[in-house]
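A single protein chain has been omitted; all remaining protein chains appear in their positions.
Labels run A, B and C following the written order; every chain starts at residue 1.
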Amino acid sequence: MTSIAKPPVRHPSARLNGLGLALRDYEGAMSTLCAGCGHDSVTAALVQACWELDLPPHRAAKMSGIGCSSKTTAYFLKQSHGFNSVHGRMPSVTSGAAAANRGLICIGISGDGDSLSIGLGQLSHAIRRNVDMLYVLENNGVYGLTKGQFSASADLGSRSKRGEANEQAPIDPVLLALALGATFVARSFSGDKQQLVPILKAGLAHKGLALIDVISPCVSFNDHEGSTKSYAFTRAHEVEAVHADFIPLRHAITVGEGSEPVQVVQLHDGSSVRLRPTADDYDPTDRDSAYAHVRGCQARGEIATGLLFVDETGKDMHDFLHTVETPLIDLPYEQLCPGAAAMDDLMSRYR
Amino acid sequence: MTSIAKPPVRHPSARLNGLGLALRDYEGAMSTLCAGCGHDSVTAALVQACWELDLPPHRAAKMSGIGCSSKTTAYFLKQSHGFNSVHGRMPSVTSGAAAANRGLICIGISGDGDSLSIGLGQLSHAIRRNVDMLYVLENNGVYGLTKGQFSASADLGSRSKRGEANEQAPIDPVLLALALGATFVARSFSGDKQQLVPILKAGLAHKGLALIDVISPCVSFNDHEGSTKSYAFTRAHEVEAVHADFIPLRHAITVGEGSEPVQVVQLHDGSSVRLRPTADDYDPTDRDSAYAHVRGCQARGEIATGLLFVDETGKDMHDFLHTVETPLIDLPYEQLCPGAAAMDDLMSRYR
Amino acid sequence: MNGRNDFAVRIGTVNGTGSASANGLLMQAIFRMGVPVSGKNIFPSNIQGLPTWYEIRVSGAGWTARPSAIDLVVALNPATHAQDVALVRPGGVLLYDSTWPLDAALHRDDITILGIPFGQLCVQAFERDRDRTLLRNICYAGALAALLDLELGVIETLLTETYGKKPHLLAANHTAMQMGYDAAQRLGVCPLPFHVARMDRTGDAILIDGNTACALGALYAGATVGAWYPITPATSLMEAFKSFCERYRIDPVTKRHRYAILQAEDELAAAGIVIGAGWAGARAFTNTSGPGISLMQEFIGLAYYTDIPAVFFDVQRCGPATGMPTRTQQADLLSLAYASHGDTKHIVLFPADPRECFELAVQAFDLAERFQTPVFVASDLDIGMNDWMVPRFTWDDSYRPDRGKVLDAEALERIQKFSRYRDADGDGIAARTLPGLGGKGAYFVRGSGHDQHAGYTEDAAAYQEVVDRLARKIAGAATAAPAPVLTAHGPAPAEIGLITIGGCDEAVREAAAMLDAQGHAVDVLRVRAFPFHADVQRFIDSHDTVCVVEQNRDAQLRALLAVELGVPRDRMHAILDYGGLPLTAQVVVDAVLALGAGVAA
Partner (left out) sequence: MNGRNDFAVRIGTVNGTGSASANGLLMQAIFRMGVPVSGKNIFPSNIQGLPTWYEIRVSGAGWTARPSAIDLVVALNPATHAQDVALVRPGGVLLYDSTWPLDAALHRDDITILGIPFGQLCVQAFERDRDRTLLRNICYAGALAALLDLELGVIETLLTETYGKKPHLLAANHTAMQMGYDAAQRLGVCPLPFHVARMDRTGDAILIDGNTACALGALYAGATVGAWYPITPATSLMEAFKSFCERYRIDPVTKRHRYAILQAEDELAAAGIVIGAGWAGARAFTNTSGPGISLMQEFIGLAYYTDIPAVFFDVQRCGPATGMPTRTQQADLLSLAYASHGDTKHIVLFPADPRECFELAVQAFDLAERFQTPVFVASDLDIGMNDWMVPRFTWDDSYRPDRGKVLDAEALERIQKFSRYRDADGDGIAARTLPGLGGKGAYFVRGSGHDQHAGYTEDAAAYQEVVDRLARKIAGAATAAPAPVLTAHGPAPAEIGLITIGGCDEAVREAAAMLDAQGHAVDVLRVRAFPFHADVQRFIDSHDTVCVVEQNRDAQLRALLAVELGVPRDRMHAILDYGGLPLTAQVVVDAVLALGAGVAA
């Protein structure tokens, strides 16, 4: 594989966003994933979401581990710095980058192998630390890049290409995140851009870690009959709990259209998500009802999708750290070094 | 520290168990933990439980990671093999030992640092693999052996000895285990031997991984005013959901005494636990109600204890592996090596 | 390299299009014609759509190293035309898929350029897209059959063996093959000057890859527990072990397994499982590559310090970091030899080809149990994933595993006190007991300081006694581990001695022959184990010029020789090749000749 740059032609009539950028400006290198791979749809949704959000490319930091999914970071936001780190350890690298420069908008991309096997501890602790980041888990139930072994998210009874059934219960990142106290938990489907784009936008605007589990089928190793992470199966079993509309800061917020119950969650930057539950009495701001809903869907063989839970009041890593507003990397050295006089003074403590 | 062997004097009138062994036969080396450390009470409960269960010491394998808690394995069952491995990795070592010799009764001891920080991934995956083992998590909210830093189970607002308040939300091993599909989940308190011993016994008899979160105060670093893992705080806030009585195989099972509602769960070796919920309508065989109960307690500032959930129907690691009944280490070499004729035959596949 | 039964072909195509079976077919056909053949797959680290190459070398003389020059390039991927054209040796041939044009700028006068519209032919002949893609490969194989004079009968037999049960597929493959064959014939150049002619030099050989061979070794050694985490290029080792177990290790009555394969959550866990299983008495192993070795460092030190047997297959790939997962290297040598913090030293075995993978895998388990310590088998991508022609494997039914010093209940009876780490025999190896035994055989394993009785200690002398014993133990392994293999130029030492390791062997021996042909006498010594056998020292002492040929940037084998044998570093010339492709003889020849004055005829 070699990264293939796309020709930088801009269509004259291309629509521009608030920053005067076209959609193409949010794209990256040409994908080298398999034709039809779910991950490429996630890329497209990310491009769309960032463009619609007027996200300044230079402020983004694209973070990933290793896997087909983790290659996604190369395929969008070519004008942003990116970091394809080591397998399962993206969360810690992102924590460090975010600690050093709180001005960065961290976009982490991972896979089910990367996040739920080797990286389960790091994902869990990034949730606990509530690093301010978007965390997209491109979930296909297999290790794509190493050719199709079951991952920890493979469902009970799901069959491999060779026909073997998975016997171990899956780890559901959504339940895990809810149990660990995540402040933004969603699930979506790479095949459902309508649903995915607003969730990505809300996740980007959320303060703290926004975990989005995206079912993203692997056409090479897990899209066959008998797989529960195929396009067909996901389409047939997806049940949206809450539809999210994202309303950027600059738009007026209109609450409740018609008779539909709508809940508006104000995000820390002033933007908001309008949550329209499709299930009765579903409260996306109540952690326990979200958990119960997901479990209920599981019991019925359904896949709960949508923005399942959001808590905009939680503290994030920088709150815990009590760091100054200025990114640490921008502090002048003079504010960091106590200097010679302080040293002399200090030395008397050691006599 | 040097391991100090206790003098092997046996009191003539000592009560003997079914194997003709006295309680002292289940003890280990002299503890080198701090006087009053909760972990020593857990040790005593383990000794009691193993003795009462007539557990054959030679069949036990005592497994641990690193920490004060992990030293526990040295202090009981001196006639058993033990393995004090590396920090946070006891679950994998135990998985290997159990895979090699399914005849072993694996007793894993860990701490909150060992299991919820560095070892979170391994604990989670041992749960998923449902290794047949007792997993005792001696939880004191701090790293004892490294002198009292907050661990990932430190509660919000709990204060360190120096007075600093913990700001990050705790990881609750019980919620985590329930979310991950553990088949036996309990919480107890090292100060409550009455409750702890039967739970340990049930855990030992359980087929699959039995996780017992034992609040086990650290007198040196986390037993002060302001700590939420102190003896005093735990005593004051403990709420028992279900009281477990363990009934060994050889005893007759008497269901329901008096008017108390009692539920009997048959364990795979024929023994059983009698669960007596102290809360109305608590069903310890329902994962979701257990989860809800623990969350409910949390919300009220209570600590849910007791045998919270048990599912005796789950498959364990050897079920997933479809391994033969004979421990792998006992298979004669002849049953393992295909031999020369098979080799000759096989070679034709490579021509 | 440019004659009958002496040439090389390189096929450039796109991965995920199914060319592997066509390449295998070609290899197999040549092999069945009795002519030594070898193949190297040069593939990208992705699943579909990127350039990939396959090199086939035909060598009546039996050389199977990667070819130093390419006689015929088959260019099926327009994206790599430039690269592909450049690779043809002067006087060689380029065959391209003329469905797409070849840029005129790429034309070369010094080669023959042939075009066959494989793509177009398949579009005309087949309906479904998938078939068109897949059968294009068989189509070029057919063309090569004509160009290289392969026996059609052999090819037909192979097709029948593969597709016999699916007549529809068989027919389609036959059609595609014939189509390519005919098209090539029409070019009027068949056979090419370099082509295949039946011989009888493969009768006792097989074509097999090293990962399969390692798996077979583990199977025959009686390994029962395998734990791993997927990683290229190690993955297929456990996959092969699994399929062997499914064939040979299922209880015929209960259908239950006489093995346990655990796909762990990561490499740390895989190492832990293997160590737990080894402690419990099973022969256990894991397979991984560089990143996994880095992650296992802590656990490796634990097993070393607590005398626990475990076998680690490191199928090396190009480092550092993630590096090039589909390229080969021998750059984990230092990481393995001294793995883990603190003072450690480990037994490492270096197979040179799949046959040795099999043999050394078996020995690895014996050494691990005998010395109660981690043993590494350092293979690499080239050995592990490419098909090599090697003598068929044989098995001696009288083999019994060397379990080392394990005390059972009876043996325990006979001794007063069991001290787990007491060096009773003076060889540094202390007897162990297995969990499940209990009683006075029970002991406590700890990675923390312990004395010879396995008791906790912080006492300097008691601590030192144990680590000194470990040093003696591992030193003893130098004699027990496989001795180096000498390929001598004559009875007396030659002037030049080449020391090499692992898969470099083929190319180095070929280089020696080439140098010989140019009047330079060269002996070759291939090291097979660390710590080093005394013969290695002797070899160095008896050669004026010593070169160490290896595939890494930093001359890691040479470094180990300098440290362990005390040979001055500069007494050994480093010949290094680390671009990620298997070594060719020419690289070695050039390097030796470049030593210049020092090398006399």
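FYI, a contact is a pair of C-beta atoms (placed from the backbone, for glycine too) under 8 Å apart; a residue touches a chain by one contact, two chains touch by 3 or more.
The structure presented is a predicted model; accordingly, all values stated were derived computationally and were not measured.
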item: Chains on display which the left-out chain touches in the complete complex; value: A, B, C
item: Which of A:35, A:100 or A:156 contacts the chain that the document leaves out; value: A:100
item: Option from C:152, C:170 or C:562 whose C-beta touches the chain left out; value: C:562
item: Listed residues B:57, B:91, B:144 or B:191, member touching the removed chain; value: B:144
item: Interface with the unshown chain - residue positions in chain C; value: 44-45, 290-291, 293-295, 297-298, 301-302, 304-306, 318-327, 329, 331-332, 334-335, 338, 340-345, 446-449, 458, 460-461, 463-464, 467-468, 471, 552-554, 556, 559, 562-563, 566-570, 578-581
item: Positions on chain B where the hidden chain makes contact; value: 1-2, 32-35, 66, 68, 71, 86-88, 113, 117-118, 120, 143-147, 149-150, 152, 220
item: For chain A, the residues touching the chain missing from this view; value: 1-3, 56-59, 61, 63, 66, 73-74, 78-86, 89, 91-101, 103-104, 121-122, 124-125, 129, 321-325, 327-329, 331, 333, 335-340, 342-344, 346-347, 350-351
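Rule of thumb we're sticking to: only the chains that are shown with their structure count from here on.
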item: Euclidean distance of C-alpha centroids - chain A vs chain B, Å; value: 35
item: Chain A and chain C, separation of their C-alpha mean positions in angstrom; value: 40
item: Whole-Å gap separating chain B and chain C, where each centre is the average of the chain's CA atoms; value: 43
item: Multi-chain contact residues (two or more partners), chain A; value: 117-118, 120, 152
item: In chain C, residues with contacts to at least two other chains; value: 265-266
